[in-house]
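Each remark here refers to the structure printed beneath this line.
The complex is shown incomplete by one protein chain, all other protein chains being positioned as in the whole.
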Amino acid sequence: MHPAPVTAIVTWLAFAIPATASETITYAGAGGTFQAKLVEALLTPAVKLHQAELIQTSFRDVLPALKLEVQSGKPAWDIVQTGADSCASASRAGLLEPIDYKVVRTDGLPKEAYARDWVSPNYYSFVLAWRNDIFPQGPNNWADFFDVKRFKGPRALAAFPQGMLEVALLADGVEPANLYPIDVDRALNKIRTIKNEISVWWATGAQSAQLLKDGEVDMMAIWGSRVEAAVQSGAPVSFTFDHSIINYNCFAIPKGSAHKELAMRVIAATLTPEIQANIPKLLPYYGPTNKEAYRVGLSAEVVEKAKPFRDMQGQAIPMDVQFWAEHLEGIVPRYRAMIAE
Amino acid sequence: MERTYASKRSLALRRDIVLSTPAVTAIACGVLAPLVLMLLLSFVGRDGRPSGENYKLLFEAFYLTGLWTTFEVAFLVTAICALLGYPLSYYLSRLPAQFAAAALLLVLLPFWTSVLVRTYAWLVLLQRHGVVNEALLSLGLIESPLPLVNNLAGTTIGMVHVLLPYFVLPLYANMRSIPDIYWHAASTCGATPGQAFWTVYLPLTLPGLFAGLTLVFTLSLGFYITPAILGGGKLMMWANYVEFALTAYPHWGAASAIGVALLLVTLILAGLLQLTFRLSRRQKTQASGV
Partner (left out) sequence: MAILLRICLTAVAWGVLLFLTLPSVIVVVISFSTSPYLEFPPQHYGLLWYRSFFSSREWLTALEQSLRVALVTMCLATVLGTMLARVLAFQKSGLGWSLLRGLLLTPIIVPGALIGVGLFMLYAPLGLVNTLTGVAIAHLALALPFVVFTVAAGIEALDPDLERVAQTLGATPAKAFWTVTLPQIRLSLLTGAVFAFIISFDESVVALFLTSGASATLPRKMFEHLNEELDPTIAAVAGLFIGLTTIILVTGGLIHLWWSKDQRRSARDLKSPRRFPEPPGSGPVRARQEHPE
């Protein structure tokens, strides 16, 4: 058989056969059980409403990955999910499409839950978690986390500074009210005191949960939903809401996305009370931003499970999204340099 | 029409050009074009105008540390490959042909497996509760798990595993071509086996050895995936810095400058490699004249 026609046919076959038929939405999140649950709670019903197909993907570090997608001119993502601090930074860097608020309704949402380029479906918190088979009494607050003499063992912190600097300052005795603007030098120096005990600087939420589950580290600062997943899977892990840092989650659309309009409609659907009501059901350590969600008939069991999270909201310390929007770019190299020392 | 020799030659040349153009274009587009673009962009500053500011970045502490780490790891990996690879190559070269072929298959199988898959395998093995630590713990050899991953140790082990075949193959080829009779000749001249090795055999393997060393060192410098996965965020090599710079700065010039620096060092070392091949060819023609 002559190679030229064979090559031509194979090449044509490879390129011509379309991969999917209906319109698709590519959703990029932080991966792991959290992404699976969030998608199940919010995205799947929303996408089904609009008869589209959902493709999932995940990233390690959201801002560099988002930047690459947008810079490529052909972003593979239509909806990106991350923390509001990152959305604010991305917005500032011009990486996001403005949200069309004629399509996306904000009834029932507090005003901190949306901005020009992003909107929040839920909030979550950074907590202190530890292996209770190693520390049955457990470290009880951030000061304990930084006390390597009393609580010996490998720890993990995130490879990004948001939340970590706040935790360091709290351990150093700073009052929550005086946390912002963050004294970066003070926070970095505090982290340096325990640097030898930090065996991993985790990059993704999924990785953080895995580290705790595997026992790769004995304690860490971790997102509430991740630690819940670890506990659910039977790992000997405990955590505390004491002085936890609370932040908003966000959905945004990368600039240049091919399915912008559909993405807007899907996001709008995730904010409706009916779909928001899935959050207390599937993600009890999360809070839906739409207060109307609680008016939709929820079973007593679900309300009970969501109670600890609703209660602690009063004591939790909100992350200053604006601070990070302005200073993230300057702080990241310093944080990374500290890690590499 | 009379076909002169000259016109036939030019016909042949034209045919050669037509035949080779598609492949050359593919490589030009796939490899040369991006490198040229990188070179050009490295001289474009933050404001879009020509400048050398990107290269000044290379002298910042952050990047100098990276440079140092990269060379440190490359040296370590090359040294370990040499220590492990030389005996292996020697052993393989002394095996009868069929067995050598079978053993070489064992060397080639990992060579042809994806870097990512092999690095993942080491991740599974070296974790705190991974295969290695669990085995050592159950044998009672250690009391608590060793930190074998997310650091220099893990990265080095992973890289040695990937690069060892690159060291063994050229050295093996060289060793295989050394006739057994040289050993006999040396002993008839009164040399002990040890002396024969140092004064006769080792010098004859130098071209292959040098080729292997240079190849492994050059390839180590450009490694990306293994340090990214086994380095735990603590160990970054030059290629990781290029990626970091791509998104850390608003313009691509910074990443390009770092990339060009890496490329330059790689090309210089590759040139050295070419020299060794020429040396070994000269040596072979000299040897065959004996």
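Lettered A and B in written order, each chain numbered from 1.
The working rule: contacts are C-beta pairs under 8 Å (C-beta built on N, C-alpha and C of every residue); 3 or more make two chains touch, one makes a residue touch a chain.
Note that the coordinates shown come from a computational prediction; the quantities given were computed from them, not determined experimentally.
Novice: Looking beyond the chains shown, say which of B:61, B:131, B:202 or B:275 touches the absent one.
Specialist: Answering carefully, the residue with contact to the hidden chain is B:131.
Novice: Thinking of the whole complex, not just what is shown, which of A:77, A:251 or A:285 touches the missing chain?
Specialist: Of all options in A:77, A:251 or A:285, contact with the hidden chain holds for A:77.
Novice: Which chain B residues would touch the chain omitted from the figure, given the whole complex?
Specialist: On the chain B side, contact with the omitted chain comes from 15-16, 19-20, 22-24, 26-35, 37-38, 41, 84-85, 87-88, 90-92, 103, 105-110, 112-118, 120-125, 127, 130-131, 134, 161, 164-165, 193, 218-219, 221-225, 229, 239-240, 242-243, 246, 252, 255-256, 259, 262-263, 266-267, 270.
Novice: For chain A, enumerate the residues touching the unshown chain of the complex.
Specialist: On the chain A side, contact with the omitted chain comes from 3-4, 6-7, 10-11, 14-15, 19-20, 24, 26, 28, 31-33, 36, 55-60, 65, 68-69, 71-77, 202-204, 206-207, 209-210, 213-214, 226, 229-230, 233.
Please note the rule applied: only the chains that are shown with their structure count from here on.
Novice: Between chain A and chain B, tell me the centre distance in angstrom, where each centre is the average of that chain's C-alpha atoms.
Specialist: Their C-alpha centroids are separated by 38 Å.
Novice: For chain B, which residues are in contact with chain A within the complex?
Specialist: Result: residues 61-62, 65-66, 127-129, 147, 150, 232-234, 236, 243-244, 246-248, 250 of chain B touch chain A.
Novice: In the complex formed with chain B, which residues of chain A make contact?
Specialist: On the chain A side, the touching residues are 63-65, 67-68, 93, 154, 159, 199-203, 214-216, 332-333, 336-337, 339-340.
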